[in-house]
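My structure is below; once you've seen it, I'll send some questions.
What follows is subunit A.
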Amino acid sequence: MIKDAPSRDVAPLAAEKLHAAFRETPVLHDISLSIPQNRLTVLVGPNGSGKSTLLSTLSRLMSPAKGTVYLAGKDIHTLPTRDVARKLGILPQSPVLPESLNVYDLVSRGRYPHQGLFRQWSNTDEKAVHHAMEITDTASFAQTPVNALSGGQRQRCFIAMALAQETDIILLDEPTTYLDLRYQVDVMKLIAELCRSHGRTIVTVLHDLNFAMQYADHLIFLKDGKIHCTIDDPKSCSANLISDVFSTDVIRLVDPDSGIPVFIPRHNAGKSPLPSASPSNAAPAGCAP
Partner candidate 1 sequence: MRTERLSGVHVASRPILGLAALLVLISTLYLMVGPRLIGLDSLLGLANGFDAGSFDHRVLQTIRMPRLVAALITGACLGLSGLLLQGLLRNPLGEPHILGLNAGATLAVVVATAAPMGLATDGIARPLIAATGGGLLFLATIVFASAGKSGMTLLKVTFCGIAFSALASAVTSAILILDDDTLDQVRLWMVGDLAGARMDTLWASSWLLVPAVIAALYVSSCLNALALGDDVATGLGISVRRVRLIGIIAAALFCGIAVAIAGPIGFVGLIVPNLVRRFVSDYRLSVPLVALGGAGLLALADLAARLVMLPHEIPTGLATAFVGAPVFIILVARALR
Partner candidate 2 sequence: MTMPFKQPRATGYHQIRIGRLEMRLHIVRTVILVLATSGLIAGIFWAITLGSQDILPTGLIAVMSGDVTLSPTALAILTELRLPRVVLAVLCGAMLGLSGASMQSLTRNGLADPGLLGVREGSILVILCLTLFGPSLPAISYPVLGTIGGLMVAAMTVAIARSTSNLRFVLIGIGLSWFLSALVAMILVSLDASDAQPLLLWVTGSLASATWDIVPVAAGLLLVNFVLLLGCARASDVMSLGAQTATGLGVRLGRTSAIQLLSATMLSATCVSTIGGIGFIGLIAPHLTKLVIGNHSQASVLAASALVGGLLLLASDTIGRVAFLPLQLPAGIVLAVIGVPVLLILLWKRRDEL
């Protein structure tokens, strides 16, 4: 069990034998996982595989039907919600935005878990907000209403709010959906930088498989509510694995600059596969250990 491990090996976020349901329908079955520290973990899988449900359960937004979620070794549902909020931040898929709220005020809301009746606003809070706006490059429109910004800018503001929360772990549910390609890249680069330069542990659900390949340090493939596979190095993903998870024939190409695989659906089912000169197609099927 994870919580029995020596403290320096305690995973920041982990789940054990998780079963979860969404409105009476069982969605997750017997999920056990451990999120690595200081890495960008991406949950991928087809629609309905339970990615968002898993994220909601990990973040304690949803209670599991069975099993436990561990935050730094402790059962997350036994911890006071404010304590959890100091360690774990969430950006839901479609956050509600009150009209005419400006960027500065939005980011300031992220300081809530650190404030109290007597410490309603202090210099620490101010510093954190400015720091968060710097990192996300949103300081230049601090007084602008958020809903007057473009989709990409808006998403960066919400990420700034999560950053102002000053948590080690950040969970993001499909942060790039509905964004133009340019802003998708923007947001993903920011998220990756948060991991590498600012030492956060990030877990995100991504709909686009190839984006996941590009940016993830750690990949968790979900299928039918179960973990199909966990991969620590995107380069070792095989076409068979992807075909299996997404139930569609794909071929594996390799990005010449980064060496990271790109998967595209096979053009005609039944046609002979590409010349198997590419060694990637011959990679072992299933999970790399």
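Selection rule: all candidates are chains of the complex that A comes from, given by their letters.
As a working rule, a contact is a pair of C-beta atoms (placed from the backbone, for glycine too) under 8 Å apart; a residue touches a chain by one contact, two chains touch by 3 or more; residues count from 1.
Just so it is clear, the structure is predicted and the values come from calculations on it, not from any experiment.
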Candidate from this complex that touches subunit A, chosen among 1 or 2: 2
Complex interface listing, subunit A residues touching candidate 2: 56, 59-61, 81-86, 88-92, 95-102, 104-106, 109-110, 112-113, 115, 117-123, 126-127, 130, 133-134, 139, 142-143, 165
